[in-house]
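Right, I'll just put the structure down here and ask away after.
Note that this complex is displayed minus one protein chain, with the remaining chains in position.
Chain naming follows the written order as A and B, and within any one chain the residues start at number 1.
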Amino acid sequence: MTARPNRAWRGLLGLTIAAALLAVPLSASAYTFKYPSWMWEEGDVGVWHKKRLAEFEAAHPGIKVQATLIPSSSFEQTINTQIAAGDVPDLLPVFTNMLAPLIDAGALAPFDDCIAKSSLKDRMLSSVSYARVNGKTYGVPLTMSPQSMLVNKALLAQAGVDVPKTLDEMYAAAKAVKEKTGQWGYAFPNNVSSVLFTYIQSMQWVIGLGSDWATPDRKITADAPKTVEAIRWVKRYLDDGLSPRGLDANAVRTLFASGKVAILFDGPWVMTQVQSSNPTLLKDIDFTLMPTPTHAAVTGGAYYTIPAASPHKDDACAYIDLVNGEKVQREWLEGLLQIPGTTVQPSPDFLKTHAWVGTMAEIAAKYPSGLGYAPPGFAVQAPEFRQIVTDHLAQIYSGRATVEAGLGDTQKALERWAAQQ
Amino acid sequence: MGRAAITARSRPQRATDWLPPALIAPAGVILSVLLAYPILRGIALSFFNTRLLRFDQGRYIGLANYNALIADPNFWNSVTVTIVYGAAVTICTYAVGLALALLLNRRMPARGLLRTIIIMPWAIPDVVAVLIFVWMLDAQYGVINYGLVEAGVLRAPVAWLSDADLAMLALVMVTCWQQFPLAMLILLAGLQTIPRELYEAAMSDGAGHWALFRHVTWPGLRAVNAVLVLMLVLNSFRRVTTIYAMTAGGPARATETLSILTYNTAFQYQQLGYAAAIGTALLLILLAFSLVYMRIVRPGAEA
Partner (left out) sequence: MRTGHAVGAMLFTTLCAALVIFPYYWMIVSSVSPASMFEWPPHLWPHTVTFDAYERIFTQRPVFVWLRNTAVVASCTAILCTIVSINAGYALSRFRGKVPGAFGVFVLLSQMLPAALIVVPLYIVFRQLGLYNALVGLAIADTAFTLPLATWLMRGFFDRIPADLEQQAQVDGCGRLAAFYRITLPLAAPGLVVVTVFSFISGWDEFFLARTLIASQDNWVLSVGLTSFESQYAIAWDEMMASSVVFAVPVAILFLFVQRYLVDGMTSGALKG
């Protein structure tokens, strides 16, 4: 009903804007730059992003940045719906798991030229490779943190054990903690309703033993001996009552931050959480090497991308250059205690008080990492892949299937599914 | 006769009557633009291989999505899950609603207050209901585990939402808690339309409680039951927010109803065309159910 006059109005408005655009040079034109993110209100991270926004607006008079907050839990769906309906942001941060499908759909623009002009090119993290397809770069890391072992040294000391360095030591330590302190030895997210976290958790063990759910050339390896061994370890913690059942990732972190868990595999954000919710515990917590044979850490985080349909790619490029400046990147590392999107050397003073950040940087640099979201060959159809794996892990964790039989079924289900793709 | 008379008197000439269409027009416009058009677009999508992120690039593939559907074990799993969930929720909601309606239909002190308290769950938004119950069902700190352990029903706390059977049980419980107040209100209204004289007559014939219920109350509720049961079934088949926020269809697809499968296929797997086929299948199933249901129920209700 109201569509027609509205559209006519818009048409007029469009003409006026077009005329205005022709009259003034493009870079100085006034417009709204759309930058949705889940981080705008996320504590100090939000503050950091808002500072950059202010700097960008100051440097580009006339451009108004529209900072839309989308909750992280619905970010992927909201953005995908908007893109499907033709409503495209100008600068788009994405979670790592969103990257491959967006690139595959042609929704993102490559911006190698932009990177080449920026100081960013000398400080790129190797994980930029996950955003490269056919030699073109569709994203640069925004934050990239390895998930490694966090330990509560006080609990371990109470149980009379050291920080474990091998899987056998870890099992013994968890058992000792449970028996001597009554607290949990090792906690991990196994609320299998949360597909993503259950999958990521399995990856910590699977790549830790040097395997994966599939090879890069799409050969399924769910029943490979190393995969079986990995899941057998996980199952042991549940069977022997050393790990709590039914918790999701946030519940596990809360449990750890309240001092009731000795060992956790997770990212540096847990340190931030301990610092804010239970500061006295912080001195007892350490972020250290995975006890698995490969010490491999699942890597996760987010990327900056530029949508292919955005009319403001140059400004998006300028924004990406701004947020990746060396100074503000150091502020990210030292102020927010997370690995930023680029390589920055922490100052010696900072390392003195935050030794674990040095360890984290070392882990990120030294040990093989892997994406916790999907095997390399299945990045585009990752959600279905994760669903199939998690469906079977649910059977195994709940005791409805043995590890061997369950993974045998996983292998068959994945092969059947992959054949249809 | 009365109606015809009105129309005839005010419009003696046999011109088209403008009033009914005019009165319906606002509703018609809203519904056709915001419901009918999107539904038709949705149904049309089911014949295309559209992916969410390539919305404009879908190719017409005829019935291929439907053929895939029939061969898809996940679809059939969801059909079963939907039926189990729908039946359990309907039975549970109806039973609780009826029991409380019968109770509150009796004379007792503080009846108004109790009635108000008992319909309170209806005031709780889906999102909030899920939050409260997820917290109460928490495997570690949940008060429901505590209560059941204390009462001797459970020996140790259980992880409600990560066990296939328990998750379904929990979901039915939450949905029932959300829905029974409406069922109760409708049944209470139905009970109050039953003439007192019928009870008095039956009692003077010496009928006991059970006989009263069987021969007076139950037949008196027939018309209300017909509507209510259909409403409960349709509601449970369509429900998304509660299930999605609570289990997202897990663990291992144990609570993945057709609505949730449609949602997951569209937004997780991004296969919009295939999701549309599932959604359309759900629509057809509900339509078939409604037709059969009304066939069965109608003759009785008309009486």
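One rule holds for everything that comes next: a residue touches a chain if its C-beta (ideal position, glycine included) is under 8 Å from a C-beta of that chain, and two chains touch if they have at least 3 such contacts.
The shown structure was predicted, so the numbers you read here are calculated from the model rather than taken from an experiment.
S.K.: Among B:41, B:59 or B:214, single out the residue that touches the unshown chain.
M.R.: Spelled out, the listed residue whose C-beta touches the missing chain is B:41.
S.K.: Using the touch definition from the top, which of A:68, A:402 or A:421 touches the missing chain?
M.R.: Counting the whole complex, the residue in contact with the absent chain is A:68.
S.K.: Tell me which residue among B:62, B:112 or B:152 touches the hidden chain in the full complex.
M.R.: The missing chain is touched by B:112.
S.K.: Out of B:162, B:179, B:255 or B:280, point to the residue that touches the absent chain in the complete complex.
M.R.: Going through B:162, B:179, B:255 or B:280 one by one, B:280 is the residue touching the chain not shown.
S.K.: Please identify, in ascending order, the residues of chain B that touch the omitted chain?
M.R.: Against the missing chain, chain B presents residues 2-3, 5-7, 9-10, 17, 19-21, 23-24, 26-28, 30-31, 33-39, 41-43, 45, 52, 55, 100, 103-104, 106-112, 114-129, 131-133, 135-136, 140-141, 143, 146, 177, 185-186, 188-190, 192-193, 223-224, 226-228, 231, 234, 237-238, 240-241, 258-259, 262-263, 266-267, 272, 275-276, 279-280, 282-283, 286-287, 290, 294, 297-298, 301.
S.K.: List the chain A residues touching the unshown chain?
M.R.: So the residues of chain A touching the unseen chain are 2-3, 6-7, 36, 38, 40-43, 66, 68-69, 71-74, 78, 81-82, 84-87, 250, 253-255, 258, 269-270, 272-273, 277.
Going forward, only the chains that are shown with their structure count from here on.
S.K.: Considering the complex alone, what residue numbers of chain B touch chain A?
M.R.: 29, 33, 51-56, 138-140, 158-164, 167, 246-253, 264, 267-270, 272
S.K.: Quick check: in the complex, which residue numbers of chain A touch chain B?
M.R.: 1, 76-77, 80-81, 83-86, 101-102, 105-107, 190-195, 244-247, 251, 255, 381, 383-384, 387, 390-392, 394-395, 397-398, 400
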